[in-house]
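Only a single protein chain was left out; the remaining protein chains are all shown in position.
As written, the chains take the letters A and B, and residue 1 is the first residue of each chain.
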Amino acid sequence: MKKRGIGIGCMYYGMGYGFSRPDVSSAEVEICEDGSVIVRSGEVDYGQGSDTIFCQMVAEELGIRYDTIQLITADTFATPNAGPTSASRLTYVAGNAMVKASRAIKKTLQSVAEEILGERDLLFLDEEIFSESHPERRISFRQLAKEGHFRGLPMVETAWHDITTKDVNPETGQGDAYSTYAYAAQLAEVAVDTETGEVEVLRIVAVADVGKAINPSNVEGQIEGGVAMGLGYALTEEIKEEGGYLKTRNLGEYMIPTSMDVPPIDPHIVEVPVSSGPYGAKGVGEPALIPTAPAILNAIANAIGVRVTELPANLENLHRLIREKERD
Amino acid sequence: MQRFQFYNPCSVEDALNFLAEQGERSKIIAGGTDLIPGLRLEEIRPDFVLNIPEINPFSGIKEIDHSFWIGPTTTFTEMVESNLLSCSFPALVRSAASVGGPQIRNRGTIGGNIANASPAADVLPALLAHGGELELQSKRNGKRIIPLAEAILSPYKTCFRSDEILTGIILKKLEPGTRSAFEKLGRRKAMARARMNLTLLLRLNHREEVSELRIVPGAVMPVAKRMDRTERMLLGKKPEPLLIEAASKTLAEEMVEVTGARWSTEYKIPVLKNIFKRMMKQLLTV
Partner (left out) sequence: MSKEPGKTLLKMRVNGKAVEVMVNPTWTLLRVLREELRLTGTKKGCEQGDCGVCTVIMDGRTVNACLVLALQTDSKEIETIEGLGTADQLHPLQKSFIKHGAVQCGFCTPGMLLSAKALLEKNADPTLEEIKRGISGNLCRCTGFAKIIKAIQNVHR
């Protein structure tokens, strides 16, 4: 018999390492003589899209195209030190460093442009710098870069951003754990086969408050990936160890969801800007995953009145709980 | 992988000659989806690996009088894409379609599924339910035909001699009016070993009594077999719900008689019963 249920999971989650653990990032923005822009960051993009949003942020500040920026990352020879890609921190910490470095170099460029154009109400837009009140007074970004170099001005700026918190009182638990928090909620609809213990997740609606989605498509990608990971965590993934030896050693034994297991995912982005984030943005890497298992387990409870308290809620574990309930 | 020599025979005769000499130290490779992981883990250490997919007479699906002949190197994909098989043995084709994923099905073969004799096989138990026969050949003894039911001795062990190759699988056509079903229970919907599978073949006579019933559960016993005590309970009778319920209990008992009580039994007993009842209900609602 297949029984349907709906469940909701919600969460809030600290960005970065928190608890006074060092949490710093850096960025270097260099304007070359020919107007090309080089950005350096120690941070690693392993597919989540930090490279893209770093370029977007620098481009936003300088009014240039984001896809022409030369980005160098994660090279101990060439890039300044930065923290790891973890703790949902890159947009929030490294992004801030990008904005800081961009604004610093923009200040230099602005001062040169003011001198050349004789105006102070300048806008950086579409590869040009021009006066808002007298738009005929304009100079190209490329020309401005050259002018900056001719004047012997520093055309590279490095910025650091630090979100290390003060920590909480170990007795009272009060204080400054994290710099900010992200919020997320998910709804799962499941169909539980009480005869076999199979759980089919029919759909997931996933909402994340990311402050500001610098790249909405990439935020959706994170949400979708996180939900799939949460699905596996809830239903099939299990590390088995016996006497110190790993029994689940490869992908044949450690079962993650396949394309046929992941249900339609309906991602939604909420933007409540956080003042400490770049453009109001905070992170989504982990928030994407956290509400999924609770939502699924709540949906199972709603469907069949069984509370799962140990993961994974796989065939045998769930069926045992179902049988125990039937006996009572 | 322990070093081996690779031999690519150009004909059946060539292969048989080779096995006559080196059979004891050889392993036959078709799709390689079971063999290669075994070689890599050094669970298997042959001196020779004999490659058979290129031997033409080993592939194909043919209708011969009242039977079908399936070549041992027929892949699961080829089984699924075969109109002949899909029409005549839909449950068998379902079992082939349930194996792994597309890449595995494009290489894995029916012969390999038999010869590997895994307790968790999908096609092997379905074949048993369909009463398959195996054609084996060797240089020394020529051709012999054995029932599939006698071929699997224990997990991963067949009765094939070291100088023999499986050269064909023969399936008698099913009587008209035979209904069949195959269900597989896995931990996920693709790329999953069977937690349990069940093949049923059922035929009713004009009085709505069971005139034929074949039940083969897979992945629940070391060696899959027909559950004849359960089958006999229903033969000649009308398959009423109460009788099916009783038969499901016997089915579970027959299974436990073979396996004994193990950690998984508390799951397998109720679930096997449930799947059996569900499939019987579906077969009767045709």
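Simple rule for what comes next: contacts are C-beta pairs under 8 Å (C-beta built on N, C-alpha and C of every residue); 3 or more make two chains touch, one makes a residue touch a chain.
Quantities reported herein were computed from a predicted structural model and do not represent experimental measurements.
Touch with the chain that is not drawn comes from one residue among A:Thr76, A:Ser133, A:Thr172 or A:Ser217, which is A:Ser217.
Shown as candidates are A:Ser20, A:Thr258, A:Ser276 or A:Asn317; the residue that touches the absent chain is A:Thr258. Across B:Met1, B:Ile145 or B:Leu235, the single residue that touches the chain missing here is B:Met1. Interface with the hidden chain, as seen from chain A, comprises residues 46-49, 217-218, 220-221, 224-229, 250-252, 256, 258-260, 262, 265. In the full complex, the hidden chain is touched by chain B at residues 1-6, 8, 29, 31-33, 36-37, 39-40, 49, 51, 53-54, 77, 100-104, 106-107, 189-191.
Basically, only the chains that are shown with their structure count from here on.
Chain geometry summary: the mean Cα position of chain A and that of chain B are 48 Å apart.
By the touch criterion given at the top, residues 195-198, 236, 252, 255, 257-261, 314-316, 319-320, 323 of chain A touch chain B in their complex. Residues 101, 185, 187-193, 195, 264, 266-267, 270-271, 274-275, 278 of chain B touch chain A in their complex.
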